[in-house]
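Take a look at the following structure, please.
Part of the complex only, each chain left as placed.
In order of appearance the chains are A and B, and numbering begins at 1 in each one.
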Amino acid sequence: MNEEKRQLASAEQINKRLQSAQFPFNQFLGVRVVEAVDDGLTMETEVRPEWGNVFGSMHGGVTASLVDTAVGIAVIRGYDFARPVTTVELKVSYLRPIHAGKLTVKARILKQGKTLCVGVGDVFDQEGEHCATSLVTYMAL
Amino acid sequence: MNEEKRQLASAEQINKRLQSAQFPFNQFLGVRVVEAVDDGLTMETEVRPEWGNVFGSMHGGVTASLVDTAVGIAVIRGYDFARPVTTVELKVSYLRPIHAGKLTVKARILKQGKTLCVGVGDVFDQEGEHCATSLVTYMAL
C-alpha cells in the first residue's frame, strides 16, 4: 500500500505530462501543479483579465473549469495516467467573489473506484480566503 | 402580468447589451442570443479548438461556463438588467461528450425571486443530441 502510494507521480512529473499533452483549455487556465500528496494535489494560477464576467469579477465558469481540471488531473494521476476519464457531473458552491491575483486550487480524492471517482476541489485567493468549493464525479473509461 | 412579460428584452436587445458591456469571458465563449421567450432564452456558439481537454473532447469547464452564461443572462434579463447578480452554485450533469460544431444552449428560469433565482441550462450539439443539463442558482445583490 505504502509502496503503491510512493509510485504516484510527483508534481514535477505531472507538470511534464501536462506540458507535453495536447491540452489547449488548460493552457488558457494557466495552471501548474505545485504539490502532490497521496490523496490529491495543489495547483496555482493567476487571475487573467479575459476571465472577467459582466460585473468585473471572475466568471463562475472559470472557477468550475479550475476545479474540474485540478480534480480531474488528480484522478488521472490516481490511475497512473493509464485510463482516460470523463467528467460525470460537477457541482460548485461559490463562497465569495474572485477579483485578481494568485489562485490556489486544491484537489482531494474521496473515492478512487474501479469505475467512479469523487473528489473535492477548493479555490483560495491570494489572501487565503476560501472562494469556492466543489464536488466532482468522474468515470474511468 | 402579460404586459410585464412583453417588456422583457428581445434577443436583439440582449445581444446589443452583451456587445456593449465589458464581458471578456463571454467573448471567449462566442455566444449570441438567438431566441428569447417569457421564461428563458436560447444561445448558440461554435466549439473552438482551444476548448479541448486532454482527451480531445470539450473541457467540462467550458460546458459549465456556457450554462452559467446562458442562465445568468436570462436571470439578469428577468430583472430588466437593473440588478447585478452573482452565481451562488452550479451543478452540471454531462450526458455525452462534445466534439465539434454548433452548440445550442437553452436557459429556462424556474424561479425568479426577490433574492434567489434558479434556472435550468441545457446544451445540445449540432445533431440535436442532449449533451449536458444543469441547475444554477443566482442571488440578486
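Quick note on the criterion: contacts are C-beta pairs under 8 Å (C-beta built on N, C-alpha and C of every residue); 3 or more make two chains touch, one makes a residue touch a chain.
Here the structure is a predicted model, which is why all the values come from computation and not from measurement.
**Student:** Which total copy number does the whole complex reach if 2 copies are given here?
**Tutor:** 4
To be clear about the criterion, only the chains that are shown with their structure count from here on.
**Student:** So, what's the distance in Å between the C-alpha centres of subunit B and subunit A?
**Tutor:** Roughly 23 Å separates the two chain centres.
**Student:** List the residues on subunit A that touch subunit B in their complex, please.
**Tutor:** Answer in residue numbers: 18, 21-29, 49-57, 59-62, 64-66, 68-69, 72, 76, 84-94, 97.
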